[in-house]
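Here you go, one structure.
Here is subunit A:
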Amino acid sequence: MHRISPIVKIFTRKLFPFILLYGCYLISHGHLTPGGGFQGGVIFGSAIILLGLVEGVKLTENRFKEDFLSLTKNIGMLIFILLGFVGMFLGYSFLSDFLPRGEVGTVPSAGFILFLNLTIGFMVGTGIAVIFYRTVRHEP
Partner candidate 1 sequence: MIFHTPLLPIDNLSRFMLALVAFLSPLIFIYSLSYVKRNFFRYYFVLLITFGGMLGTVLARDLLSFYIFLEIMTVGIYFLIIDNAKKESFPAGFKYILMMFIGGIFILVATLMLYNLTGTFEIAVIAGLAPVLPGAAVAFIFALFLIGCLFEIGAVPFHIWLPDAHPVAPSPISALLSGVAIKVGAYGIIRMIFTLRVFNSALILIGVISMLFGVVLALRQTNVKRLLAYHSISQMGYVLLGMGLGSGIGMAGGLFHILNHATFKMLLFLCMGAIIYATGERKLERLGGLGKRMPITLVTFSIAAFAISGIPPFNGFASKAMISEGVAGNILLKLVIIFTAAGTFASFVKLFRFTFLGALPAKLENTRGVPILMLLPMLMLAGACLGIGLFPTQMLSEFVAPAIGSTMIFDFWSINIFIDAIWIIFLGYGIYILGLKTGFLGIDKKAVAPSFVRYLSLDRICCDAASVLEHGCMGLKRLHARNLNVHLFWVFLALVGLLFMLT
Partner candidate 2 sequence: MAHAPILIIVIPLLAVFLTHLTKYIRLRRGAEIVAVASMLASLILLLSMGSTIISGKAIQYDLGGWPAPIGINLAVDGLSFFFALFVLGIGLLIIVYSLGIYQYARRYYSLLLIALSGILGIILTRDIFNMYVFFEILAVASYVLITYKRKPRAIKASFKYLIMTESAWVLFLLAIAILYGLTGTLNMDSIASQMSMIYQTNPQVVYLVFSMMMIAFGVKCGMFPLHTWIPEAHSQSPTPVSSLLSGLILKVGLYAMLRVFFLFFGATLLWQGAGQLILYLGIITLVLGACLALVQDELKKLLAYSSISQIGFILVAIGLSTQLGLKGGLFHIVNHALIKTALFFCAGIIISQTGFWKISNMKGIWRQMPGVTFAFCILSLAVIGIPPSNGFVSKMFIIQAALTEMNYVAIIFIFAGILLTAAYYFRIIQAFFSPEEFRHKPDFVPQPVGPFEHLSTYVVAFLCLLIGLFPGVVANIMQPALKVLLP
């Protein structure tokens, strides 16, 4: 496999945090602008994949260990369901919006949709990273 040129290496190392920041923006403003949990999560995943491709899987492996990622994936989903249960315990129906709605157009405007987006983003990001690790390590 020919060597990755140094330009690409430096750029990815520098750009990596900004990609994550962009992902967070997408997730947090999911209910305002186009975006949301899934899209933000995909950005997270692509950041990790980018790192894996450029730095090589072993380096990213010890930074983002695979079973840690799959653990966070499962915990993310559990939190999503528990959020649904919280709505139920507070007397409304399942997955209902129990937080007060802020005024229109600002981040806290959609009540607990923000937390849903966060968990989904988290889960999708780690899930895609896990898929990437499995496919890279697959040898026929």
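Throughout what follows, contacts are C-beta pairs under 8 Å (C-beta built on N, C-alpha and C of every residue); 3 or more make two chains touch, one makes a residue touch a chain; residues count from 1.
Behind the choice of candidates: all candidates are chains of the complex that A comes from, given by their letters.
All values reported here derive from a predicted model rather than from experimental measurement.
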Touching chain, any copy counted, for subunit A within the complex - options 1 or 2: 2
Interfacial residue positions of subunit A with respect to candidate 2 in the complex: 70-71, 74-75, 77-78, 81, 84-85, 87-88, 92-97
